[in-house]
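Let me give you the structure first, and then I'll get to my questions.
Excluded from the complex is one protein chain; the other protein chains are retained at their positions.
To keep things simple, chains are lettered A and B as they appear, and every chain counts its residues starting from 1.
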Amino acid sequence: MIKNITKLSLILLFLSSNAFSESVFDEAKIFKNIRCLVCQGQSIADSNSEFAQTIKIVVRDQIKEGKNEKEIYDFLSNKFGEWIIYKPKFNYRNSILWLLPYLSLILGGILIYKFLRKRKN
Amino acid sequence: MKFKRIVFFTIVFFILVVFFFALKKSNIYNTKNLIGQKIEPFEIISFENNEIVTEKNLQENNFTLINFWASWCSPCRVEHPFLISLSKTKKVKLIGVNFKDKKRNAQNFLNTLGNPYDLIVTDNNGTYSIHFGIYGIPESILIDKELKILAKFIGPIDKDDYKKIFEIIKNDKKYN
Partner (left out) sequence: MLSNIGNIFFILNILVTISIIYFCYHSVRDKKYNLAKIVKLSILQSTFAIMTFATLIAAFIISDFSLITVYENSHSAKPLFYKISGAWGNHEGSLLLWISIMSIFSFLYLIINEKSNSNSLLITTVCQNFLILAFLFFSLINSNPFSKILPIPPDGLGLNPILQDPALAIHPPLLYIGFVGSSIYFSAALSSLITGYNNKNFAIQIKPWVKVTWFFQSLGIIVGSIWAYYELGWGGFWFWDPVENASLMPWFAMTALIHSLIILERRESLYSWVIILCLLTFILSVTGTFLVRSGILNSVHTFANDPSRGLYILVLLFLMVVISFAIFFTKTKKETYIFENFSKEVFILSNNWFMAFYLITVFIGTVYPIFTEVLLNNKISVGPPFYNLVIAPIIIPFLFFMALGPNSSWIKFKSFDKKKFVIVLFLSIIVNLAMIKFFGGLSTLSNLIIISSLFLIIYSILDFIFSAKEKKHLNISRAVSHLGFGLLMMFIIINHNFSFEKDANLKVGETEKFESYEITFSKLRLDKRENYNALIGDFIFKDRKSGIVRNLQPEIRIYNDPETLTYEASIRTNIFRDYYLTMSNIDRSDFYNIKFQNKPFMIWIWISAIIISLGGIQRLFIFKK
């Protein structure tokens, strides 16, 4: 009985995860990832400043030209520096940023594992 | 235990020393990464007669200053006298990029304060300026004949910036 429910669960899980997942290329996501340089810690999606309005036009134009997300970010960080993009690139300089959280997670896991008494018998 | 202690205190010292040096850093953002880059090819229409202006128009002189301005921008009025005297020296070619402006207002602005520019182009929706790495008005970019960016001035040109322009021109080995 338990086995059947487990099987059924797994099938349903598979259904719910895959059948409906979709990745939409949407401009809102890109806007949220671009810092409004003239504002205090806001993205251009959240700002109506002159700068934010102009960048939005540029991004929309570039989407129309068929540029992908990465090309748009590269264009902007080339002009305004990496600071304009909220999601830091994964490169050797930022490797500590991206990897340290997971390294600490693995290390913590090992530490706790060491405390466990293995059940004999 | 001793090893742990050393590791711990080293990390703490490292973090705090970095914090200490961070205190001394200026918090004003500048797009200094642009310096040394080259201006990419572009096509913009001119202010006076809607002719097409390209990067070739920036190569007519050894040094060119591209100034981004608008009639609605009050700091632009502050820097205007510097631009006028800069144009009188004839050492730099001045290109004005009229940013998100109404043509009539811009014309009035020039009529009352004088026109320092050798050439003016129009950027109606501000998108061309983004290609030059501009994020506020006024800003100015100094380039050489090969379209290499020598300096970028954020905010109105003041006395110090004015001197700096001449220093850069004087110290540039290629064109002297």
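As a working rule, contacts are C-beta pairs under 8 Å (C-beta built on N, C-alpha and C of every residue); 3 or more make two chains touch, one makes a residue touch a chain.
The structure displayed is predicted, hence computed values, not measured ones.
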| item | value |
| --- | --- |
| Displayed chains contacted by the hidden chain, counting the whole assembly | A, B |
| Touching residues (missing chain, whole complex) on subunit A | 2, 5-6, 8-9, 12-13, 15-23, 28, 32-33, 35, 40-43, 45-48, 50, 53, 81-88, 93-94, 96-98, 100-102, 104-105, 108-109, 112, 115-119 |
| Chain not shown, touching residues in subunit B | 1, 4-5, 8-9, 12, 15-16, 18-25, 27, 29, 72, 102 |
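Here, only the chains that are shown with their structure count from here on.
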| item | value |
| --- | --- |
| Inter-centroid spacing, subunit B versus subunit A (mean Cα positions, whole Å) | 33 |
| Subunit A residues touching subunit B - in the complex, by the definition given at the top | 37-38, 50-51, 53-55, 57-58, 61, 78-81, 83 |
| Complex contact set, residues of subunit B against subunit A | 29, 31-34, 37, 100, 125-127, 129-133, 135-137 |
